[in-house]
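Heads up, the thing below is written out as structure tokens.
For this view, one protein chain was removed and the others were kept in their places.
Letters A and B mark the chains as written, and numbering starts fresh at 1 in each.
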Amino acid sequence: MAWYWIVLIVVAALFGLLFLAYMTNADMKLIEKLYDTLIKYHDSKTVEEKI
Amino acid sequence: MAYDPKTGKGLGRFYDANHRAFRKREWRGFRDTLYDFFRWLCLYGFMAVKLGCHPILMVKAMLRYRWMVSYLTAAHMVDRHTMGLRGKELRYAHNQFFSVLHNSVLGVRDIIVRDENLRPHSKRAAKLRENTVMFDEMTPHLIMMGFPTVKWIDIAMFAIGLPSEVDQNASMYYIDAMEHLGLPADVCPEPAAESGCAVVDDYPRVGKCYFTSSMPCDGAISQTNIMTRHFKDLPSFQITPPQRVNEPEVQTYAVKNLKKGIAFLEQQFNVKWDWDAFWKNAEMYNESSRCMIEKWDVNCTDYPQVCGAALALQREYEFMAAACMDEFMLKTDRRVTKMMLKGYEQDKSADANKPKYRCIVWACPAHYYTNFTYWTQHCWGVTCVNDMEAMLSYQPITIGDKDQALADLVRCYEKMMMRSHTNGGYVNLLDECWKMCEKFNVNIVVMYDHVSCKNVGGLHGLFEDQARERGIHLIWIPHDVMDPRTVSRREMREAFNQYMITVLREEPLDPSLLDYEDARSW
Partner (left out) sequence: MKELKHLIYFENLLEDANNELVRKAEAEGAIAIGYTCFHAPEVLLNLGSCFSVRLRAPHTNSMELATYYMANNSCEFSRALLERALEGNYSFLHAVAGVDVCEANNRAIENMEIMHMQGEDKEKFFYCNLDIPYSDDEDCVEHIREQISRKILKPLRENYGVDTSDAAIRAAVREHNEICRILTEIGELRKLDCPPVTGYEFAVLVLVSYTCPKRLILPLLQETLEEIKARQVDPEKNYWVRVAVVGSEIDDPNLIRLIESCGALVVADRFCYGSFPGRQEIVLTEQEDALTQVCRWYLQNTECPRQSALHRVKYRNDHVAQLVREFKADGAIYEQMKFCTYWSYERVIANQIMPRDYGIQILSIDRPYIVGQSGQLRTRVQAFVESIEMKKLRAAQKEEK
């Protein structure tokens, strides 16, 4: 198979995956998990409230 | 139209009560979906390029600062503002929002590379800090027009202002921190959150001095007490323009006050005010103001183009966050203006559908519901043609005359966001509202009823009385600016629904948007 076909298939596959992620909102669903974890981490910190 | 009456599917189906993210993204037809997808790629691509090259610093920042976590949700912010939009409206919104996010991403990058909390031992970061001034929010960044070699970062904007608009849950922790120390809950959450961030030591340390102000209100003045204490090891300056801005006599004091601010910065950074740079930046400001006025002029017609948050937020950030000195934002302005004029001509010649209802938004908006006017548009057909907060400074700066230019500069920031209408007496808030109703040909005012605002609240009754006299529909929307626990987004929508149903006897255009739960959402 010529190299440009391989490149085209890879790009198309990447495009398809990204479009799937975009339409299913997978990026924000992943970020939601990350966000919840990070907020939990911040909640667990002991913070002094001081003026 | 995003609502399909045959299937009953509307925009409400994307909200999930148990999750923060939307269920999925919208199919808007082939062209618009591809465009939206391209924009999504651009946003992530830009973030990856600018922030991805500092992976360790970004992780450290996420772990150090609670507010930094909210920036992860930037794409969601774009989604909730563009939801339901098609064609040129979609393109306006994407262009406008991308310019805001562009500026914000660069700001975040600037913070992490020079932050002493993240890089305490870095000589490079220390050198960067030596040439940076930290600004408070609602402070005239325009003053930096004459200091092209000095970097400035609005830390309160990045820590509190922006995150609260990206993520409705962002500020609650900081508000609570102040209330733990005894601050009554009736004060405005914005200065409370900004003070709370200082109290829990969550501000980045990115400069060698701190520049604050007395603007725009009592809460902001009080917050200054807390913030200057927090930065007590750094030199600080408080710029204090007069309140009664309509009086020409006060400008003498205002210019003197400005010169003191300039002298402070000159002394701190060992530089002189650069008039050449100032003229260049002033021209940029003038051009961006002209673009804004053109948008308003078009919105006065039967075919408004750039409406709602796309109009308001972009102008607010262009002025408040970028001080009209962002080349990318100006390029966007020019592009959007071109698109807008073309769109207007097209609509006019095709005698396109006019908005069902036209409204202006008045008073302090809810940070946690920046897309409220898009909701009113999609659910009820009420198009917001202008927003009080976006009607900020637009008077041009005189080029070439130094004294006049400084006087004009002072007038620019006296008329900054929130201040332009809440200061200067009732004529700026009350009388101006009716003038704008006439100018924009609206008979609905979405009146943001900020439950903690004593300033606008002080004229509550007169607004009611005078709206009744003029036959204007005043729809009060309660909110608590940065604390959705007081009045949730759902309650805000319900207030609007009640008015539309009981007074205007309307049926919703999209019933799925009438009532849904989005408390967990960003």
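To be clear about the criterion, a residue touches a chain if its C-beta (ideal position, glycine included) is under 8 Å from a C-beta of that chain, and two chains touch if they have at least 3 such contacts.
From a predicted model like this one, the values you see are computed outputs, not experimental measurements.
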Q.
Can you say which of B:Pro204, B:Gly219 or B:Gly343 touches the chain missing from this structure?
A. B:Gly219
Q. Which listed residue (B:Thr33, B:Asn131, B:Gln243 or B:Thr301) would be found touching the missing chain in the intact complex?
A. B:Gln243
Q. Which of these touches the unseen chain: B:Ile399, B:Val451 or B:Ala495?
A. B:Val451
Q: Touching the absent chain in the whole complex: find that residue among B:Leu34, B:Ala263, B:Leu462 or B:Val503.
A: B:Leu462
Q) If you put the missing chain back, which residues of chain A would it touch? A) 50-51
Q: Provide the residue numbers of chain B that touch the chain removed from this figure.
A: 178, 181-184, 186-188, 191, 195, 214, 217-219, 221-226, 228-229, 232, 236, 238, 240, 242-244, 247, 249-250, 252-253, 256-257, 260, 425-426, 430, 451-455, 457-462, 464
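Keep this in mind: only the chains that are shown with their structure count from here on.
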Q: Would you tell me which residues of chain A are touching chain B in their complex?
A: 18-19, 22-25, 27-29, 31-32, 34-36, 38-39, 41-42, 47-51
Q. Which of the residues in chain B come into contact with chain A in the complex?
A. 19-25, 27, 37, 40-41, 44, 62-63, 66, 69, 72-73, 75-76, 79, 173, 177, 180-181, 199-201, 226, 229, 522
